[in-house]
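Removed from the display is one protein chain of the complex; every other protein chain stays in position.
Lettered A and B in written order, each chain numbered from 1.
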Amino acid sequence: MRRATIYRLLVVAAAIGLLEVLCLTGVIDKITMQAPHLIVRDLFRMLVSGRLNGAIMKTLTNTLLALGLALSVGIVVGAILHRYRALRDTLDPLFATYYAVPIFAFYPFFLVVFGLGDLPQILIAFMLGVVAVIVNTLNGLDRVPTVLLKTARIMRLSSMDTALRMTLPAAAPYILTGIKLAVAYAFIGVIGSEFIMSRGGIGYEISFAYTSFDNATMYPLIVLILLASITINAGLSRWEERLLARRGLR
Amino acid sequence: MTASMNASRWSGLRNASVLIAALLVLWQVLYWWVGDVALASPLATFRYTERLVTGETFGMHAYDTLRAFTIAFTLSVVIGLAVGFWLGFAKLAGDVLEPMVVAVYAIPKLTLYPILLLAFGLGLSAKVAFGVLHGVIPIILFTLTAVRNTKPILIKTGKVHKLSPGQTVRWILFPAAVPEIFTGLRVGFSLTLIGSLLAEMFASQRGLGYLLMTGIGLHNVELIMSVTLLIIVFAAGVSTLLLHIDHRLHRRT
Partner (left out) sequence: MAAEQVSLRNVGKIFSSGQPPAPLHALGPIDLDLKRGEFFAVVGPSGCGKSTLLEIIAGLTPATEGTVEFEGKPIAGESPDGIGVVFQEDASLPWLNVSDNVAFGLRRSDLSDRDKTDRVHNALQLVGLSDFATSYPAQLSGGMRQRVCIARTLVMQPSLILLDEPFGALDQQTRLLMGDELLRMWRETGATIFLITHALDEATMLADRIAVMSARPGRLIDIVETGWPRERDSRIIEHAEFGVITARLWKSLREESLKTIGRARAAPSSKP
């Protein structure tokens, strides 16, 4: 597997190198994009100057709020639905078609009801992520082997003990999949909403930079977001892999 | 057997009806709570939708959206299947590139939108490109997984029946992979739609996405809700149909 990582780095390096060449030779003109090394330089300058720290903090805070909301509501709802089969069966068509619907279409509605503050974005991001958490929590709870629950009864574990020491660890890898998705969706929801219509945050800055022909700000910001989401997602995937590998599920 | 299948079909229908009824009630209650400034009642929305759909310009907008979406989806399927099969069969390429494809899945693609606009300009190309960007990823990933998860026993079976590699693929391997691939196509369908609609909201003077933005700009609540309703009904409707086919395919295995 190590060989694949090396190749991957080579592919990325080659792609960036290609972009560099295309930009420097003018095949890609300056109005469309500046050379990668310039983007990196601009990114450093931007971070050091602290000019956009406010926007970064805003986006980060809203993402974390949306994530926290999606996780707490999602896991609790998932646990409840797992218990009440009839309710779960009724909501099943909703979950199945949920991600086919452009959730962003609700953004105007939220804007009108909640005004131009941060709440619409957080709600959109929450709505995007919560169903992924619910569905994966249900999946994880489904997959707890019955024999483990029987063992808990033989050992006369209390309900709380059974839930915390048997059910939760058994379902953990699958719930983690839901968490991973919720993180990605929280990010997408907040930044996407900022992009469409907002007065702050990184998404807004990118949109503003675009309309102002300010490539020197726009590209570094895009790169920043790409790096952040890739790193976080990769980290969570590694954790998920470890959990699954230790249990022999990979 | 048939009796229980029918029973489950009816209960599925009943569940869906209960759900839709509940959502309509929720909608009506929200309307009473929030008022005309933010929402239109279900009834008003239905009436407006009827007027909208039979109006002159609607056909043009719908056509525009469908055209962009169809081109984007076709491209997504073709590229997605091709790349998916390649990465599934070629072990090294698959190992190297798959994590990168997965990474793209997690990126807020709306941030890449300005780059696409700069590259493709406003209009159809940008819409298609954005749609493809969204839709091709799941198709690649599901196809890749389907190919990788081919059970070795199937290949052995082909050999035992003295089939050529081509025949093995056609008669054994491909049918075995179809359910998984179809799931990828289904997810790709939804995401391509979302992608092209999002693109339409910014880079177009026509289409349903554009109508939505117009509604937002003019604060025309009925228009907003009407277009949203149409999009939801279309997306959910087709998605349910595809899900149904998906279940039938998976039940065979």
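Of note:
By definition in this document, contacts are C-beta pairs under 8 Å (C-beta built on N, C-alpha and C of every residue); 3 or more make two chains touch, one makes a residue touch a chain.
Quantities reported herein were computed from a predicted structural model and do not represent experimental measurements.
The chain not shown here is in contact, across the full complex, with A. Touching the missing chain, out of A:I80, A:L116, A:M155 or A:L227, is residue A:M155.
Checked against the full complex, the candidates A:K30, A:R45, A:R199 or A:R247 give a single residue touching the omitted chain, namely A:R247. Looking at chain A, the residues touching the absent chain are 145-148, 150-151, 153-157, 161, 165-166, 169-170, 172, 243, 245-249.
As a working rule, only the chains that are shown with their structure count from here on.
Between the CA-based centres of chain A and chain B the separation comes to 19 Å, rounded to the whole angstrom. By the touch rule above, chain A contacts chain B in their complex via residues 1, 3-4, 7-8, 11-12, 31-33, 89-94, 96-97, 99-102, 104-106, 108-109, 111-113, 184, 187-188, 191-192, 195-197, 203, 206-207, 209-210, 218, 221-222, 225-226, 229-230, 233-234, 237.
Taken in their complex, chain B has these residues touching chain A: 11-12, 15-16, 18-19, 34, 37-39, 92, 95-97, 99-100, 102-103, 105-115, 117-119, 187, 189-190, 193-194, 197-198, 201, 212, 215-216, 219, 221, 224-225, 227-228, 231-232, 235-236, 238-240, 243.
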